[in-house]
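Removed from the display is one protein chain of the complex; every other protein chain stays in position.
By written order: A, B and C. Residues from 1 in each chain.
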Amino acid sequence: MPNIDRRDFIKLVGAGGVGVGAGVVLRESIKHPKEHLIPHVLAPEDYSSGVATWYNSVCSMCSAGCGISVRTREGRAKKIEGNPSHAVNQGGLCAVGQAGLQVLYNPDRLTGPLLQSANRGSDGFTQITWEDGLTRVASRLDVLRAAGRGNRIALLTRGVGGHLAELLESFAEGVGTDQLHHYDYDHPHALYAANERFFGKQHLPYYDLSNTRHLLSFGADYLAGWLSPVHHSLGFANSRHGGDNRGYFVQIEPRMSPSGAAADEWVPAKPGTEGILALGLAHHIVASGHYEGEDINEWKDVLSAYTLEKVAEETDVSESVLRRLAESFANASPSLAIGGDGAGNNSNGVDTLVAINALNYLAGNVGEVGGVIFNPDPAGATSHSRQANYQTLAQLAESARAGEIDVLILNDVNPVFTMPLASEFKAALAQIPFIVSLSSFIDETSALADVILPSHTYLESWGDAFPEQGVGFSIGAVSQPVIAPLYNTKATGDIVLDLARRIGKPMRWDSTEDCIKDGWNKIYQESDSNTRTESFESFWTALLKAGVWGKKNHLKTDTSRPNANTIASIGVDAPTFSGDAELYPFVLQPYRSGMHDGRAANLPWIQELPDAMTSVVYGSWVEINPKTAKDLGLTEGDLVDIESVEGAVRAPILVYPAIRPDVIAMPIGQGHTNYGRYASNRGANPLEILSPLVDDNSGNVASNATRVKIVATGKHVEIVKTGGKSRDLGRDIVQTTGGDDHTAQTNSIPITVIPT
Amino acid sequence: MSFLDRITEGWRKNRKPGYYEDFDYHWAMTIDLDQCSGCGACVTACQAENNLPIVGEDAFTKGREIKWLRIEHYWEGEYPDVKLNVIPMMCQHCDSAPCETVCPVSATYHNQDGLNTQIYNRCIGTRSCAVYCPYEVRYFNYNDHTWESPLDQQLNPDVSVREKGVMEKCTFCIQRIRQAKDNAKDDGRRRVRDGEVQPACVQTCPSKAMVFGDRNDPQSQVSQSLNDPRSYKVLDELNTNSSVVYLKKVEAEG
Amino acid sequence: MHGEPNQLKYTDIHNDVVRSIVETGPNYYIALVTAFALTLICFFFPWFYQLYYGIGAAGMNHPSVWGTYLASFIFWIGLSHSGTLLSCVLHITNSSWRKAMYRSAEAMTLFSLVVAAIMVMVHVGRPWFIHWAAPYPNQMEMWPNFRSPLLFDVMAITTYLTGSTIFIYMGSIPDFAAVRDRTRGWRNTMYSLMSLGWRGTDTEWHRLHWAYTFLAVLIIPLAVSVHSIVSWDFAMSIVPALHQTIFAPYFVVGAIYSGTAGIVTVMFVLRKFMDFGQYITELHFDNLGKLLLVLSLLWTYINVVEVFTGFYSGASGETEALNYRLFGFYAPLYWEMITFCAIAPLLCAFKSFRTSFVPMLVLSIAINIGMYTERFLIVATSLSRQYLPDAWGLYVPSAVEISILLGTFALFTTLFLLFVKVFPSVSMYEVKETMESPKKSPPAASEGSPA
Partner (left out) sequence: MKNFVVGLFGDPESALAAAGSIQTADLGTPELMSPVPMEGVEEVLGEKKSVIKRFSLFGAIFGGISGFLLAAITAVLYAHPTGGRPIITFPPYLIITYELTILFGIVFTVIGFFVSARLPNGLWTAWWKQDENRPYVPEAAVNKFAVSVTCTSNESVQQAEAILRTAGAEEVRDVTEEN
């Protein structure tokens, strides 16, 4: 009977549907058999939370060397916080520092030694034992060393400071090579060169933002990436509200950075003309009688060409602004001028930074509180003398191509990602017969390795750090393991020590810890015997507990003057750019956003952290001026090719209100091809298309000197960002008050630099 | 006391709106916008402390990120006279919170510390609190979130992980407040000292723009900061009576 | 097969109505199976998926945390309004033209409410705990928050559902009794149970009349309160363009408006497919058309007031929200709504339009599309443009949401199809009442003659 069939059908379908629904509801309702209706938000009275153990250590996410306190529970690190007693960060910590935990717990971390059993660059890695891996590497090294061809071994490591640097030196010496290079993309080569030329010092001075009353920042994103951002943030805040009158901050850069946003004034000078602008200000200071030194005539001579009129024309900053800046800079005491990547990574980078030093000198800021203060020599080794600039790496690549390198040892360094494609660095690596990587992750460079001996993360291993940019006196801190190693990995130092033993050149330490302790023993011995603790052991314990060590050895005010030759050498040429201005109308500024140099791109918290200026997450973008966008008929999300002479990258347009119309900017950090699940195949890497235009004075690539053109692809993508409409439409959400009636500073919370 | 007296007394007491002054603590926060650089360290610190999920790119595309604390950006003017104002925005712990009244199941209410609490496992997910909140700081779990092993080992054991269908928001790191109270009790102190408890965002702020403390204590840093002439509340015209107070950004002339 | 209405006899009505219950053709089964299958496929399966995955299956986001589910909820609550409310008003005002259609109208109320209640379950994040919103003693130290507009809703809808159920049932008791005598088997048992032994005595009629009148008196303010309370879910918030004093009357008028249009649709369907052409006549469409015209003018008036006062205020939030509604992303929907709900119903000014069945059907459907759009716009445009511009968002419904929205219509149809086989879908005794009662006549023509 057809009716029955229909009914049966209805019944069956109905029963099935109801059954599924009931099942889902049932599953959900019984999933938590104990639905305590008062959770931890209001914990029951008899509940007591577990007790955490805190370890003080050092952050290794960048080279600033902030002190950290790591909270651990049940043997697992749970949270990283700034160490309040560390003079560099005083309890503060940046987002990348917070995300250090995800280096430790990253799902893409290597869990044991790997051997490339297929073609290089493929996924053909197989698990091997440490014994196997170390033997393979040691045998290679041994052969070369024994044959006296140790120089065919190259070591390329990330910037390692402190006593680990000594350990690596010792290893290099043991195998008989001088090819030991530290490489950090963001190492300020130009700044070192400029300071050496002007001040005659190979170390970074301490820029005392904290006490300055007037800051001129030439392309230095001091709050977000330059040298020691957390310390600068403290200084920035303190200068604004810690003292009697509020510091005035001026940011001179073609694309507004977070520091530009925080500044009181943003001056979009033409890219590469920062030095000319500085000399213009210097000219005005000297010409208007603010400088009264004995060498005033020499200065007048050298600055005569930089009249405000000419400078205004060259920099695209009006004369009145220049005059005002010069006057307020000269009148404010103390004042400070700093020059960062935006100014230094140009074809005239070193000259520019020298000009900025000159400005500081003329305004009387050198050696003054609130100005440029020279650090005492660091207590431990620093890496600058070994830091590889672009030219060094290009040479290494050249040697590799020439077949002069047999073994390359990589330590947590990713030059394949940060070197421009034009350097053909990756292709050069292919010529090296044997590559070992000590990285914790497979990145673009490690992927080319034959053997990967994964090292501990910084939270599992020993180390120490003596912050290069300093705080005006000697400080250092020990990095200690806060949890037992998660995986079958070894500390970098231990791997090196082991290799040294295997090639018959054992070093004088048994372990990394031993090496660090040995180094600190020396510091202990050199310290004042009247004030120091009874024994090294008690000193060591106290050091680990505090996480930081410091010595109040402020240098006396430096009164030395630059000699006549130095003064005579001052002068900034107009910047040169690669690419024809007609064909390539825009200057590309790759800038460091939250991802550091790209090494933080595999941390999901960082990927999900909205960009400080644009609130974009998970991807790359091209910032262009609204007017430019209108002229080109581009809107947000239009996919474009950014083409330079060297190549092209593809990214969506983001209309950015605060960038010069002749400049486009792209963040560095995305565009990884092989860096784990969170970073791979996401966004674009603007470093790829940079021209290898080198500033000969620093030997580094002028990364802001590549001209590009924008080629619309006609495609459109949605830029993933968290913000809605970034205009407050008169709703007074962020309220401001005039400069005159800010009687507030007395009520603000004073920030003190804690001398330890 | 007669029965009638008891009723009248209870009536009077419960008809009184301003009972918040009686609270043991009255936690409050000030954020100095002149010191804030919008770096986002607080955002990540919050994510680390409070087990905020890693939602993935797709969720961001759909606008379903969960950030108890976010940085809002407001541009002002056009190039070249352009400015960016940033403001960290999190639950304002309003004393007259619109979100609290609307919850049909009392999953959000004011606790004895003057905090606006969200009780996750009482929440049935009507999302009306998020509609009623003018600050848009309530975040909804549109699906269950997972942590790829071993990222889950980082999870803070003092904070519960929220399931799908539940609203969540900033708690002023209530677990830290709890811990501080326990510590105070263990030390035989009656009250938590000023500065003894800091939410993760305040703790990590590189420019120390945030101050947290007890408003009931007139000596506390936060009380002094609240008296700052620059202090203002966002959307104060809505009478939410918020516990997060901002200090105006100073626009200085060069 | 039948003559003009005025030639109808009591027995004809009786036969027609009973026939509509007991005689079931294959078309009915096809319709029922289709409707039920669509309910399962479009409504229940997507919903089950959503239960499994989370509300993320829908398109909602931050800050647009409310979406089509809530719009559907308001829509169905609104649709419910004309049935019982209209029936009550017309009952009290003794409008006899109500009588042929009120039963179906009340059924519409009932099923719309049921669908609306289910939409609440679909809307919330954890429907398996929805009973926590009910005040029942428990050991979990839990009690609902009576200060919440949402709890007002719970109370109001519960009351309304109870009241409407009782109202439709009370009115049907005499008809159950009449059907009882004509059926056999399980139907007889069922109708015996439901008719409560009704005999149709003068006392029973008297009591029924009074009870029914009291119910009507109670339900009118209830119905008004229900939609006012629904509007307060929005108006009690401080969201720009939602925090409006006019919202309660706006919602009530909108509800009656959409409900009346819904009645027109249902009337048309009943007339067409249940052969009730003799009872549901041009008169009904004419009257409903007039009602629609009045309501559309009221509705338009309120809309104009809302826009006018909003723009006059000059407050950034208010103007921005209105601007967005009128000219923003959702603007096409807004103007579609204005066309369907404010302009098209003006056609009802013409009697020839009001008395044409198909155009009225088209209009009624257009009005309800417009009214759904209105509810959607209230949710979507306001929530995505709140106080903090940097938290603005955009909300587009997902496939699951659209499917569930369509599924609700299938669910409603299924319920209605079941209803017509259980309830006499035209009130027999009241239709009889509207007719000339049989006149005293010679025995040869004892069954009464036309007037």
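One rule holds in what follows: a contact is a pair of C-beta atoms (placed from the backbone, for glycine too) under 8 Å apart; a residue touches a chain by one contact, two chains touch by 3 or more.
Note that the structure is predicted; figures quoted are calculated from it, not measured.
S.K.: Touched by the hidden chain, which of the shown chains?
M.R.: B, C
S.K.: Decide which residue listed in C:L222, C:L347, C:L361 or C:L377 touches the omitted chain of the complex.
M.R.: Final answer for the missing-chain contact: C:L222.
S.K.: If you put the missing chain back, which residues of chain C would it touch?
M.R.: Chain C touches the missing chain through residues 9-11, 14, 135, 141-143, 145-149, 151-152, 155-156, 158-159, 162-163, 166, 170, 173-174, 177-178, 181, 189, 192-193, 196-211, 214-215, 218-219, 221-222, 225, 229, 428-430, 432-433, 437-441, 443, 446-448.
S.K.: For the chain that got dropped from the picture, name the residues of chain B it touches.
M.R.: Within chain B, the residues touching the omitted chain are 10-11, 13-20, 94-101, 103, 106, 108-110, 241.
Keep in mind that, in the parts below, only the chains that are shown with their structure count from here on.
S.K.: Express in whole angstrom the distance between the two chain centres, defined as the mean CA positions of chain B and chain C.
M.R.: Here the centre of chain C sits 43 Å away from the centre of chain B.
S.K.: Based only on mean CA positions, could you tell me how far chain A sits from chain B in angstrom?
M.R.: Centre separation, chain A to chain B: 31 Å.
S.K.: Could you give the separation in Å between the centres of chain A and chain C, each centre being the mean of its C-alpha atoms?
M.R.: Those two chain centres are 63 Å apart.
S.K.: Tell me, which residues of chain A touch at least two other chains?
M.R.: Correct list: 35, 37-38, 615, 723, 726-728, 733.
S.K.: Residues touching two or more other chains, restricted to chain C: which are they?
M.R.: Correct list: 126-127, 129, 142, 387-391, 393.
S.K.: In their shared complex, at which residues does chain A touch chain C?
M.R.: 3, 6, 9-10, 13-14, 17, 20-21, 24-25, 28-29, 35, 37-38, 615, 723-731, 733
S.K.: So in the complex, the part of chain B that touches chain C is made up of which residues?
M.R.: So the residues of chain B touching chain C come out as 59, 62-65, 72-74, 89, 98, 101-106, 109, 122-128, 130-132, 134-136, 139-144, 164-167, 235, 238.
S.K.: Given the complex with chain B, which residues does chain C contribute to the contact?
M.R.: Contacts found on chain C: 53-56, 59-66, 123-127, 129-130, 132-133, 142-145, 147-151, 153-154, 233, 236-239, 383, 386-391, 393-394.
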